[in-house]
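The structure that follows is given in the form of C-alpha cells.
A protein chain is absent from this complex, but the other protein chains hold their places.
Each chain gets a letter, A and B, in the order it is written, and its residues are counted from 1.
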C-alpha cells in the first residue's frame, strides 16, 4: 500500500520522474547515434506550449530511432522551465502513428530486441509520468497496421482530442496480430476506459472508429479536423491555468502506482518480451505479416 | 504486485487454469455419483462451438448436482481441442437460473456445506478462468428467487446477451435475503460494472430489469428473444476470429489477480461460509424463506 498523503509542494520532480531520468534507457540513447528529424519540435515561448509533430514517413512507425528521438525531445522540454505543456500530433495527414515498428522485432539480435523494448518502456515512463500537461491531437487515423503504439502514446497523455472522421480508428490491436499487450499497456488502458471495456477491447484487439472511441472514453473529445489544433491549444490553456505544482502532484498521485509497477519489473518485462519475440512461431508469423503489408503497399 | 509482462504464447493453460484443475474440488466431484442430465451439452464440430443448455426443472437452481455436472462438462470441453467456445443458455423458457439452491444450505451437515461451497467456488474458477470464449445467452429471467447464481454465471462469461423483455431481470440479490455475496462475487461484479454501480446494487440486492441491466453494463447487448441464439452465434464467431493464444493470454492478464485471490483464500472462504450459514438466525430465516417459496408455488 502506498501512502502519497498530502504530497508536499516541491520543485523537484516526483520520485518516479527522477527514476525515469536515471534509467539506463536514456544513457543508451544518449550514447548511440540517432536520427534527429523524425519529430518536429516547436516551442512557443509566449505560451510555454511545445508541439511535437511526428514526421517519419511513410506511416510514423515507432522505430528505435523514432522512440529515441521522442525520449530525448521530451526530456529537453521537461528540463526547459519555459515549457509547461506539449501537444502531440502528426505532420503526415494520413496517419497519426501506425504503431510499433515490426522490423525492429524481426530477424534481429537479442541485444537489439532488448534495446528496442527498453526504448518503448522509456517512452511510456517519460510520457505517462511527465510533469508537463500533455495533449494528444489525433489528427488522423492511429492506423494500427502494426502493434498498437500510437494509441498508447495518446492514452498516456492528460487529454485526447480526435478528428471526428468516422474513417479514423484507434485501439490496442495486439491480439489481432497474435501477440499480447504488456501489463503496463493494459494498466494504462484500464485507467482510461475502465476494466470491462479494456477486457473486451484487448481480447478482440479492437480498432475503434472515432465516434466509438469517444463513446467508450478512449478519446475525450471529437472535433472537426480543421479545428483540431485550435481545440488542442484551448484545452492546453485551460490546463495551464492551474498552478503547476498542485497539478503535477495530483497527476503523480493518480499515476504513480502504475508507473512504479513497471519500474519494479522492468528487466523482467524485457526478458519476457525477448523470450516471446524470439519464438520461431512468432518470428514466422511476423515475417508473414510484413510480407502481407509489403504486398498491400505495392 | 504481479508482472504478467509480455506473456509468452504457449499451449499450456495459464497457471491459474492448471491450479483450478488440480484443486480438490474436482477430485471430490469425480469421486461422487452425480446426475448427468441437468445440462444438455451440444458441440458443433464444424465451428468448434459448444452450447450448454440448463435443463434442471423447475427453475434451474444451482444444486450440488447441477454445479458438479457443470464443472465436469466444462472441463471436458476445455480439454477437447475441437472446442474453442461455449454458449450458456437455458432449455427452460421461463427461467435462465433461479440461483444457488437454498436446500443445499439448510439443515445439512458441515461436510455437506463445505462440499457445496467448494462446488460453487470451482464453478466460478473454471468459468471465469476458462481458456474458451464464453458467451451467456440470457434467454429468460435470471429469476433470482434464491441467492444470485445465474447472474454470477453470466458475469463470469466474456460476453452477455439478454432477451430484451422488460419483465426479465438479473442481479446479485443476496442482501435482500439477509445474506452477503462473497468477496469474489463482488470482485467479478466490480470488474464488469465498476465500483460505484456494484456498491449500490449489492447493498440494495437489486434485481435489474433487462433495459437497466444493459444501461449499467451488466449485460452487453439486448436482442429480441427470437434472435438471441443467432446473435450469440454471431458474437462467438467474432471472438473466435482472433488467434486463440493471444486472446487467452490477454484474458488471463485481465482476470488473474481476482482468480488468484480466491485460490489463495479458498479454505478460509469455505470456513466463512460454514460459520455464517450454520448460525441459528440464518438457518431460521432460510427455512422461513423456503416455506414462503413453497406457499407461492402452491
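Heads up, the rule we're going with is that a residue touches a chain if its C-beta (ideal position, glycine included) is under 8 Å from a C-beta of that chain, and two chains touch if they have at least 3 such contacts.
What you see is a predicted model, and the numbers here were worked out from it, not measured in a lab.
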Touching the hidden chain, out of B:84, B:118 or B:186, is B:186
The one of B:54, B:96 or B:273 in touch with the missing chain is B:273
Of A:99, A:171 or A:194, the residue touching the omitted chain is A:194
Checked against the full complex, the residue among B:198, B:246 or B:286 that touches the missing chain is B:198
Where chain A meets the chain that is not shown, the residues are 1-9, 158-159, 190-194, 217, 220, 238-239, 242-243, 245-247, 249-251, 253-255
Absent-chain interface residues of chain B come out as 174-183, 186, 194-196, 198-200, 202-205, 261, 264-265, 268-269, 271-273, 275-277, 279, 281-282
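Throughout what follows, only the chains that are shown with their structure count from here on.
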Note: chain B sits from chain A at a C-alpha centroid distance in Å of 37
